[in-house]
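Apart from one protein chain that is not included, each protein chain of the complex appears where it belongs.
To keep things simple, chains are lettered A, B and C as they appear, and every chain counts its residues starting from 1.
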Amino acid sequence: MSALTQAHGVYPIAPTPFLDDGAIDFASIDRLSEFYLRCGSTGVTVLGQLGEAPKLDATESLAVAKAFIRAFGSLPVIVGVTAPGFAAMRTLARESMALGAAGVMIAPPNTLRTDDQIAGYYAQAAQAIGADVPLVIQDYPLTFSVQMTPAVIRRIVADNASCVMLKHEDWPGLEKISALRGFERDGSMRHISILCGNGGLFLDFECERGADGAMTGYAFPDMLCDVVRLQREGQRDAAHDLFDAHLPLLRYEQQPGVGLGVRKHVLQRRGLIASSAQRAPRSHLSSTARTEVEYLLARLAKHDERAALPPL
Amino acid sequence: MSALTQAHGVYPIAPTPFLDDGAIDFASIDRLSEFYLRCGSTGVTVLGQLGEAPKLDATESLAVAKAFIRAFGSLPVIVGVTAPGFAAMRTLARESMALGAAGVMIAPPNTLRTDDQIAGYYAQAAQAIGADVPLVIQDYPLTFSVQMTPAVIRRIVADNASCVMLKHEDWPGLEKISALRGFERDGSMRHISILCGNGGLFLDFECERGADGAMTGYAFPDMLCDVVRLQREGQRDAAHDLFDAHLPLLRYEQQPGVGLGVRKHVLQRRGLIASSAQRAPRSHLSSTARTEVEYLLARLAKHDERAALPPL
Amino acid sequence: MSALTQAHGVYPIAPTPFLDDGAIDFASIDRLSEFYLRCGSTGVTVLGQLGEAPKLDATESLAVAKAFIRAFGSLPVIVGVTAPGFAAMRTLARESMALGAAGVMIAPPNTLRTDDQIAGYYAQAAQAIGADVPLVIQDYPLTFSVQMTPAVIRRIVADNASCVMLKHEDWPGLEKISALRGFERDGSMRHISILCGNGGLFLDFECERGADGAMTGYAFPDMLCDVVRLQREGQRDAAHDLFDAHLPLLRYEQQPGVGLGVRKHVLQRRGLIASSAQRAPRSHLSSTARTEVEYLLARLAKHDERAALPPL
Partner (left out) sequence: MSALTQAHGVYPIAPTPFLDDGAIDFASIDRLSEFYLRCGSTGVTVLGQLGEAPKLDATESLAVAKAFIRAFGSLPVIVGVTAPGFAAMRTLARESMALGAAGVMIAPPNTLRTDDQIAGYYAQAAQAIGADVPLVIQDYPLTFSVQMTPAVIRRIVADNASCVMLKHEDWPGLEKISALRGFERDGSMRHISILCGNGGLFLDFECERGADGAMTGYAFPDMLCDVVRLQREGQRDAAHDLFDAHLPLLRYEQQPGVGLGVRKHVLQRRGLIASSAQRAPRSHLSSTARTEVEYLLARLAKHDERAALPPL
């Protein structure tokens, strides 16, 4: 059994940094990775939806995975291998594992509807990539339009020994975490790790419901690490205080589409990536939006000095 | 032209209060209305999606509208008349207007896709209810799955003289407000009122982008009124301070489905409605969720004494 | 247990005839009903999707149901009561039953996704209308976007004693009929009637798979009656010959949207309704489409003299 079933802490969803001309910026991958490690990340996930994975071709995807795997050393790297078909998914999954990835993440195609379709899809995917490849379910109905009940997730876990983790980003989703942990307590489901996405919008309570941490790409992963740590240490109020200070910006970043523009902009402002460039289709950050972000950063800086950035 | 084109301030989305046995609770309608008026609401919207409108039959719908219209006196009441067909929509619209409603709100059926379908639908709806009935567009893609560009909204406004207001709840939506106000400035669209929904999640910036206020049902409409007022008075930081203090709870309430349970629970905690009962299909508020809400209220009370409620 | 569990033959989906000014044409209801009875229909379904049910208000809906119930005498009339909420659904269901309806038909709201949501919805609907009201499931994913597996249908049947019939219009759907009849054979599901819709496009094989007949509104219900009868008599080739002769027109009529225009046009050409008028939103039948229909009728008339109509 993969050690990922015991994963906890924060696995940032890494953006794919591009140079202004659209080329992959490998230097920023190194800088970003170093920062992730320094602030206490326990792993990383690359080639996710907000890692602009669909905008890379097969060769580029592997190169990005390789760069993060090298930078993270012995810490686990999860590679998003979601694809419209199993052949491309298998190719990327097996090549990533050969490079040292710890596991792969798969989101369902947005045409799935019934419980049987969803469970059947994951069974086929697990078989396609090979039973030796640790598998992370991505459950993100807001983006993928697929609704998985707790019972369906339990079924996927039971059907596939290689399933080790849930990237939880249902919305609302607090009761889903409680239900899954309840399944573990009543013995009807084996333990898997649950790391939460959804931009972190409910991370404060998700930890209290039984999640093991976060897997999301908010531009202050250091805050995510602190909140998860404080919750594990039982410092509930302190965790909420820190989280609440970030909530206005975090909410702003969680806007679909435009959110990636905010995220890359703030990461660039923090000096963690060289450019906020996206590949097409890209989200535009208007000048008004930039000033709103500056306002939010300035307000945040009163509570968290990490937000005190040099002026634009 | 209806005075609603100049509407501003806060029009709460009123819940429909039920007794524990599911009967409409008219006494709570009066109490709630009195509170709305006392805290500075400038109007109210009834029979919205979170007013559980689809759970009332034709007779009940009219009775609820009538009760709010009587309670609000000379202040405007907007009645949601969204319906699967134009005959029922027309009947409710005309009967509501006869009772003294100021206008009606219509959301599009979730099967509309193309720009022509959306514009065509509103033209047919406006004709069906009668050109003398002031019409509010509800633009809520997260719930209704219909995506209206600013240009389509401009087209609806141009096509239908009776269109007076936009209930704005696109997500993300800040740029949409800017685009629509830009249309007004460049003379390509006449002025309409824009009141914002979406649970209030971006009310802080929506006001700054040119919205006239809020139309949403957050359980502290008094906060909404204060934020809109502070923004109108130019007290930006104070507006954000108050808003940010509420954001953790507001975000919690904005969860689809479960949100209505939170909202009715808090309204009941505040003594504004007698029961938090919903009609089926109802959202369940778990005991854990209730304790989370209590925790959020207690934290909020440190910043806003209106959240200091007697213990459960 | 309602006799509807044993229903077979043809229940036409009755259009709602309108006069050119949009008023309900009760004289045509009588004429149409008389024709349905004369050609061997064993029941009728009113206020279905292609009966333009959403375009009637509550009073009109009941008047249409009443007119058909009176015309059909002792033969069963099923009333479509699909509604956005249970209050309106209950009101129409109970008033229809009081008038002599044999049962009601309910389609699911197009937002349902998971198996639990679908089963939960039908349980709530059955409870809302009352356990004494025979209930027909409408399973039409192409229009309603809800996908019910055979196991979910079995679950609805098990959960709700009042469920007596399936209006089957999944596409593809032949294996679903076989699966459901298999459930009956293996004892895991009690018997219900299965009548097939979907414009009749697969009626030839649906009968052979175990369906009890048709519930659809094709403009030649007399053909539907003959095909179902021939299949019951074991005259397979004759059934297919007749069906295949109609297939070019039947396929033409089955086009979403425009199909209702074709259907009402042909019914008017046959003298069965006075006008092909629809209420808004209406589908337009272009002059080219009309000549195509004439061409199809002329070709059909070589095989079935009922299609030999006086020139336009």
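Rule of thumb we're sticking to: a residue touches a chain if its C-beta (ideal position, glycine included) is under 8 Å from a C-beta of that chain, and two chains touch if they have at least 3 such contacts.
Bear in mind the structure is a predicted one, so any value in this text is a computation, not a measurement.
Taking the entire complex into account, which one of A:6, A:111 or A:291 touches the absent chain?
A:111
For the chain left out of this view, which of C:73, C:130, C:248 or C:271 touches it?
In the complete complex, the chain left out is touched by residue C:248.
Which of A:70, A:181 or A:279 sits in contact with the chain that's absent?
Answering carefully, the residue with contact to the hidden chain is A:279.
Determine which one of A:3, A:27 or A:87 touches the chain that has been left out.
Of the listed residues, the one touching the omitted chain is A:87.
Of the residues B:50, B:152 or B:285, which one touches the chain left out of the display?
For the chain that is not drawn, the touching residue is B:152.
State which residues belonging to subunit A touch the missing partner chain.
Contact residues on subunit A toward the absent chain are 52-58, 60, 83-88, 90-91, 110-111, 120-121, 124, 127-128, 279-281.
Contact with the hidden chain only, please: which subunit B residues?
These residues of subunit B touch the chain that is not shown: 113-117, 146-149, 151-152.
Tell me, which residues in subunit C touch the chain that this view leaves out?
Residues 171-172, 174-175, 178, 201-202, 204-205, 208-209, 240, 244, 247-248, 251, 255-259, 286, 288-289, 292, 299 of subunit C touch the chain that is not shown.
We take it that only the chains that are shown with their structure count from here on.
Taking each chain's centre as the average of its Cα atoms, which chain lies closest to the overall Cα centroid?
The most central chain here turns out to be B.
Which chain is most remote from subunit C in terms of Cα centres?
Chain A.
Taking each chain's centre as its mean C-alpha position, how far apart are subunit A and subunit C in Å?
Result: the chain centres lie 48 Å from each other.
Could you give the separation in Å between the centres of subunit A and subunit B, each centre being the mean of its C-alpha atoms?
So the centroids are 33 Å from each other.
Provide the list of subunit C residues touching at least two other chains, using ranges where the numbers run on.
Residues: none.
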